[in-house]
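Apart from one protein chain that is not included, each protein chain of the complex appears where it belongs.
Lettered A, B and C in written order, each chain numbered from 1.
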Amino acid sequence: MKRSEFLKRFGIKLDMAVEAHDLIRGETGREIPGVKMDKQTFSQGEITVINIMEPLGAQIMGKPIGTYITIDAPVIRENNKLAHKEVTAKLAEQLGSILNLKPEDSALLVGLGNWNATPDALGPRVIHYSLATRHLRKYGPQEIFGVLRPVSALAPGVLGITGIETAEIIKGVVDRVQPNLVIAIDALAAQSVERIGTSIQIANTGINPGSGVGNIRAGITQEFLGVPVIAIGVPTVVNAATIAQSVLDQFMQQINQNPVLAKTVANLNPISVDQAIKNVLQPYQENLMVTPKEIDDLINNIGKIIAAGIGQALHPSVAPEDLEMLVH
Amino acid sequence: MKRSEFLKRFGIKLDMAVEAHDLIRGETGREIPGVKMDKQTFSQGEITVINIMEPLGAQIMGKPIGTYITIDAPVIRENNKLAHKEVTAKLAEQLGSILNLKPEDSALLVGLGNWNATPDALGPRVIHYSLATRHLRKYGPQEIFGVLRPVSALAPGVLGITGIETAEIIKGVVDRVQPNLVIAIDALAAQSVERIGTSIQIANTGINPGSGVGNIRAGITQEFLGVPVIAIGVPTVVNAATIAQSVLDQFMQQINQNPVLAKTVANLNPISVDQAIKNVLQPYQENLMVTPKEIDDLINNIGKIIAAGIGQALHPSVAPEDLEMLVH
Amino acid sequence: MKRSEFLKRFGIKLDMAVEAHDLIRGETGREIPGVKMDKQTFSQGEITVINIMEPLGAQIMGKPIGTYITIDAPVIRENNKLAHKEVTAKLAEQLGSILNLKPEDSALLVGLGNWNATPDALGPRVIHYSLATRHLRKYGPQEIFGVLRPVSALAPGVLGITGIETAEIIKGVVDRVQPNLVIAIDALAAQSVERIGTSIQIANTGINPGSGVGNIRAGITQEFLGVPVIAIGVPTVVNAATIAQSVLDQFMQQINQNPVLAKTVANLNPISVDQAIKNVLQPYQENLMVTPKEIDDLINNIGKIIAAGIGQALHPSVAPEDLEMLVH
Partner (left out) sequence: MKRSEFLKRFGIKLDMAVEAHDLIRGETGREIPGVKMDKQTFSQGEITVINIMEPLGAQIMGKPIGTYITIDAPVIRENNKLAHKEVTAKLAEQLGSILNLKPEDSALLVGLGNWNATPDALGPRVIHYSLATRHLRKYGPQEIFGVLRPVSALAPGVLGITGIETAEIIKGVVDRVQPNLVIAIDALAAQSVERIGTSIQIANTGINPGSGVGNIRAGITQEFLGVPVIAIGVPTVVNAATIAQSVLDQFMQQINQNPVLAKTVANLNPISVDQAIKNVLQPYQENLMVTPKEIDDLINNIGKIIAAGIGQALHPSVAPEDLEMLVH
């Protein structure tokens, strides 16, 4: 009952590179060729940088070539604003390290997801807490807004609301506004409950179809948009099927400590195991999400952290306190 | 690995009488003494009436003596407003059957739960869609509002917001307003995913501590308030631990078809099975809920149905269309 | 103290053609060349159709050549859902009369305005209550969605949130989606309090800079977008300066009945009259709006009416009740 096969059978994609890496390394027991991983710690947690450098690594990981930075900071779950500031600063630093922008370059923030579905509303919430400056440079006083990079911000909605592929809306706006960079923010699904609301993934690969809580269908990528795309994602849910499989897995580990049991159980039909999960989750199936009760507060807190981190990374010459005074 | 023992170990209460009944009947294989169950169908689903008539039945069921009506209508999940009207009418009829009010008697609606946590927001949403008439009889035109029963409505908030036991707030208001009946609306946790957003439980026993998504700590009962209390509850979540246990259970049923396996597995330590579940669900544990993605829409639709059903039951002489014109 | 001069001095544009027409006709005392006006009544109010047919008329009216239909229905202010249905049907009929679409033509709905500012939130609210069908034709079952016209829907936000001229966002999306028609919905400012929440203007001229509560700066017009644009607007505020001027005007009419007074008052410096208004309205000045207390409910009710009216006009072969079942 391998996790990777279960995911394939249930059509669940791994949104987080760090989870894909851990899963494959764990199942294969060896390094993934063409993939490098580094870990470092900071005051409030851990940072993992995964570099997928070659096509083979990309194929095994099921993710495009690129850099995937994950900040794990359990303190985000707590209401500790001082600690949140440290996480924000770390996010700004890490984001800054892959921004690759000239001082006068412009950026377009895109908050993906559905504002009417709390766990999917992270993107729009980040837009709510972000500072658009593109028009201020044009219409506002020069002494204040001259130092700010031109930033625009969009919450395009989801296919079910707009009837338009989200990537198409963004492509249309990019063609008009011509930013030098797109930063797309999205809610993710994790494999592990403890990542909910505490892991931030930054990837310079954009967002590929089928990712995220809301499941976009066309890529929000440099290939499609014509400008580099940085994706920022935070897990807000775990798929209920994943939870079910995790528990079965833990259970099997106990059984496997008994050699007799292990042998017989090995013959169990995986399809009928899947059926057990499906029976429990119907009629909602893949639309069933596991979230903490306090998800509304969580989305709000992370939204503020992400928005502030992006702001600090985009306007490095402005003091964080001054930036804070300009937003909601 | 009996479900009833699992629930006890995890401190999970069964909010729905119909689920408690099914569980106990299933595990014991015989009728519960002092408890009667009747089923009937209607155009959009099924109605189950459970009467707990004697102390022994109450003890076995873990619920007070009283009547528990459950309307199961999967169509609530769909956006079919015509079918919703049928469910509303059925709710009004069933509620009417246990209201036990004289025409001039007054009622106080209480919407329990936290408006800041979507799955727990059903109660406040029902209050939003309800019509308070108590003041209209005093201040409004007599020809319109003279025929309406005096109804007041309150969304008291939750302990974490108010710092006050919800039952205390209600008791204070009941002492001032002196209604002849309290109708308390709350979000429930179910055992089965398919009940989410589709089952409505009406009970003439009030609400007891530890029930509901938000887990009140003091009883909202006739004993405490001094007036009869009807509780209306709809499951909006399944506890994630319950999902996990259900999947393990389904899995065990397969194992148990193999007599050799069945024998050996029977020796597995239930505590370590629990640990498997706890490992997967930490660090959120009992605060981890399983909800469908579309929970926001679901809460809104059920909120309208419950509010309209209560309205029709309380004002039987007013046509449903006329009532609808008076509310949001 | 002519109203037209006051408006010019205060930089207030007349959003409603019917008010521009009444003002000019009143001040000049004669028909406006190249402009035709027709009135008719219906069960719930009055419909005024103004046709600006020639450049001279357009210049005098300060509005482009085109057709401006105004539905005045005071009943919208009341919570009478039956009467709202009649207004909805009339809106669908009038809108249908200028849609000029082939059965398979597609439409893009654009909800202008700021969802964070209640009186300006009408556009986004209409999008909330509207049905996007464009993707359903592609992904949904053919028997249901084959008969629906492809409709997409967008709430682009406002310049202060996005940093992008709203017209630019729409242009970008139009270029990708290539609809045959854009329908743009916006909150308007009226001259008269009694129009708040009760007048619906439909114009086949699009929306021109400086109109609406949120004051767009670039045209949402066929000229800019390349496809026809129908604008639907409802007044949700009256500028506070306009209220002030209206009261002064009414006061002057009384003074003018006294010939001696009239003569002397005529010498009053209009600039100092303006100063009186400015003194009272500072420091908010032009950002000061007059709205009824119940504006939140009003926006919600009108949002539903407009969304349903557009839906019925775009999908004439589907029964209104069936359409209603598909939306929020």
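Everything below uses one rule, namely that contacts are C-beta pairs under 8 Å (C-beta built on N, C-alpha and C of every residue); 3 or more make two chains touch, one makes a residue touch a chain.
Source: prediction; values computed, not measured.
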item	value
Among shown chains, those touching the left-out chain	A, B, C
Residue of B:Ala58, B:Val75, B:Val147 or B:Val177 in touch with the missing chain, whole complex considered	B:Val177
Residue touching the undisplayed chain, where the options are B:Thr88, B:Thr118 or B:Ser152	B:Ser152
Identified contact with the non-displayed chain, of B:Thr133, B:Thr242 or B:Asn300	B:Thr133
Hidden partner chain, touching residue among C:Ile71, C:Ala107 or C:Ile196	C:Ile196
Missing-partner contacts on subunit B, residue numbers	116, 127-128, 132-136, 150-157, 159-165, 168-169, 171-177
Residues belonging to subunit A that touch the chain removed from view	79-82, 297, 300, 321, 324-328
Missing-chain contacts mapped onto subunit C	74, 77, 116-120, 193-194, 196, 213, 240, 243-244, 246-248, 250-251, 253-255, 258, 260-261, 264-265, 268, 272-273, 275-277, 279-284, 287-297
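We adopt the following convention: only the chains that are shown with their structure count from here on.
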item	value
Chain at maximum distance from subunit C, centres defined as averaged CA atoms	B
Distance between the centres, which are taken as Cα means, of subunit B and subunit A, whole angstrom	35
Centre-of-Cα separation between subunit C and subunit B, whole angstrom	45
Intercentroid distance (Cα basis), subunit C paired with subunit A, Å	40
Contacts with 2+ other chains: residues of subunit B	297
